[in-house]
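Only one protein chain is missing from this complex, and each of the others stays in its spot.
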Amino acid sequence: MAKAELMNYEQALEQFEVVIGLEVHVELNTNTKMFCGCKNEFGNEPNTNVCPICIALPGALPAVNKTAVESSIKIGLALGCEIAPTGRFARKNYFYPDLAKNFQTSQYDEPIAFEGALEVEVPSGAVHNVLIERAHMEEDAGKLTHIGGSTGRIQGAEYSLVDYNRAGVPLVEIVTKPIYGAGSEAPELAAAYVRSVREIVKGLGVSDARMERGNVRCDANVSLRKKGAEKLGTRTETKNVNSLRSIERAVRYEIQRQAHILANGGTIIQETRHWHEDKGATSAGRPKSDADDYRYFPEPDLVPVQPSRELIESLRATLPEKPADRRKRLAGEWGFSELEFRDVVNADLLDQLEETVAAGAKPQAARKWWMGELARIANESEEGAIPNITPAQVAELAKLIEDGKINDRLAREVLGYVLAGEGSPAEIVSARGLEVVSDDGALIAAIEAALATQPDVLDAIREGRMQAAGQVIGAVMKAMAGSADAARVRELLIEMANK
Amino acid sequence: MSEITPELVRHLAGLARILVSDEEVEQFTKQLSVIADSVAHVSKAIDADTPSTSHPIAMANVFREDVVEPSLSQAEALSGAPDSADGRFKVNAILDEE
Partner (left out) sequence: MTDLIRKTASELAALISSGEVSSVEVTRAHLERSDAVDAAVHSYLYQSPEASLIAAAEADRARAAGEVSSPLAGVPIAVKDNLATIDAPTTSGSKILQGWQPPYDATVVKKLRAAGMPILGKTNLDEFAMGSSTEFSAFGPSKNPWDLTRIPGGSGGGSSSVVASFQAPLAIGSDTGGSIRFPGAVTGTVGTKPTYGAVSRYGLVALASSLDQIGPVARNVLDAAMLQDVIAGHDPHDSTSLPESLGSMTAAAKKLDVKGMRFGVIKQLAGDGFQPGVAARFRESLNLLAAAGAEIVEVDCPSFEYAIAAYYLILPAEASSNLAKFDSVRFGMRVEPGEKATIERVMAATREVGFGPEVKRRIILGTYALSSGSYDKFYGAALKVRTLIQRDFDAAFAKADILVSPTAPTTAFKFGDKIDDPLAMYLNDIATIPANLAGIPGISVPNGLAEEDGLPVGIQLLAPAREDARLYQAGAWLEKAHEEIWGKRMIDFAPELEVN
């Protein structure tokens, strides 16, 4: 795959207007699949959560999961959509080995929810009103594994293996209308939009919303048009961009790639493209063609879904706070600066902070840990994932510091043991005897030992040169392997100087 | 006159994933032309306001509770498969689409 030539981003934005459109697939966390009673569960032995329905044996018939329908309605309501008084499933016909029936049971011209809007804030602080075209119910496909060939990818594979455990898992596909006017922030807006959708479905409790497991997947449509032009440009659809960072990068890449082509008199081919995280580039997939004649028609094995007003209103009553409202509330409660708060949002750590504060930590302490040490560890880890620690444990750590039981340095050491799975911070402190020494007797002995080699220090302190104290404090800390209460050492030194 | 052409028959067979020989294309083109002509008059019977009936008995809101039911065992699931490996259905390489 040759890397395409790209136009400088700023230059591209000068010449072109960017239009994006986003399709987000959300896997619901129901107990069972969309159309059968098989477990909706990740990580089981292959082809053990399957039945005649989800592997499409002749004679099998679908039956709609009531909870999946209700979850879909909740998503629609949370996105400000209208809920269709009557909706139908439709068959989308195409052949692919991961699609057992060789049609996907989906919704076509009668989606369950339509015409919504979502306010999305980008890192600059600007708020965009993203219009939602529709949200519809459908089913996931099975999982293909390509064997042979060099990379485990489809190219060069000798054969493929199919596991249908995921086949039939309920999905809600949320489709935006074309998004205009994001300008240079289009990539950030795309990522921020997906983050908002993720927050919503997580807040609703209808999805585990874990992007790394594919619970939330995004296809990003990008097109450019010359500034001032009326007609929309040809779009590409970049498939399955599966982290917020990749969404941003993929959209930025497509803008630069398309700008280069258009600026050099080329044309954009309407096609699906694949994002390669490792290369930081998209590559061409199948062009749209006659083969995309999906021959949708009403699913004859299912009857229409007609949610009553009462059902819709009772589901509306269960909706949690909207993400935008929640942010406003939390920003007020925590008293962070605007910048501090936005950083937390952009780091995708709102949930963690909220839970840490709820567990008893002061907001600034919670912020300090999540945005500081834990973010650093996450960045250094291979997956870039948040370390294996609970908000309650972080709160406990902060409390230990606040109570003077440990200092910052010890806290970092304790954190290491927590991540290694040794237990809660308090347990580790007591098991490993990591509490700071604030016993004056031991501290005075250490101070006197240090003063023996630096006899001038007390004089210096008396003369008001406080920086001299640092040398002694450092020596005491070193002698006591960092477990000394530094603040107490300083106080004792001053007392001794003033005697 | 029918719009069924050999090219169309090939295209439709492709959509339906059926390999067709030249003789079959010729035969299907003839037969489908006759059939298509004979069914074409359905559009004369109706107008834009005629509602559609996709389901003969009007029903709505038939749901299943979200309760787990027994699945097949892996061996049962694979029992009819022409080929399998590692607990999965085995198929030839997929046409390279990337």
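Should a chain be cited, it is by its letter among A and B, assigned in written order, with residues numbered from 1 in that chain.
Simple rule for what comes next: contacts are C-beta pairs under 8 Å (C-beta built on N, C-alpha and C of every residue); 3 or more make two chains touch, one makes a residue touch a chain.
The shown structure was predicted, so the numbers you read here are calculated from the model rather than taken from an experiment.
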Can you work out which residue in A:301, A:439 or A:463 touches the chain that's missing from view? A:301
Contacts of chain B with the absent chain, listed as residue ranges: 4, 8-9, 12-13, 15-20, 24, 27-28, 31-32, 34-36, 38-43, 45-46, 50-57, 59, 62, 64, 72, 76-77, 79-83, 89, 91-95
Hey, which chain A residues sit against the chain that's not shown? 52, 55-64, 91, 93, 95, 97, 100-103, 160, 162, 293, 295-297, 300-303
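Just so it is clear, only the chains that are shown with their structure count from here on.
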Taking each chain's centre as the mean position of its Cα atoms, how many Å separate chain A from chain B? 38
What residues on chain B touch chain A, complex-wise? 11, 14-15, 17, 54-55, 59-74, 77-78, 80, 85-94, 96-98
Contact set on chain A toward chain B in their complex: 30-32, 36-39, 45-52, 55, 57, 63-69, 86, 88, 95, 97, 102, 144-146, 148, 153-155, 157-164, 274, 283, 285-286, 290-291, 293, 295, 297-298, 300, 302-307
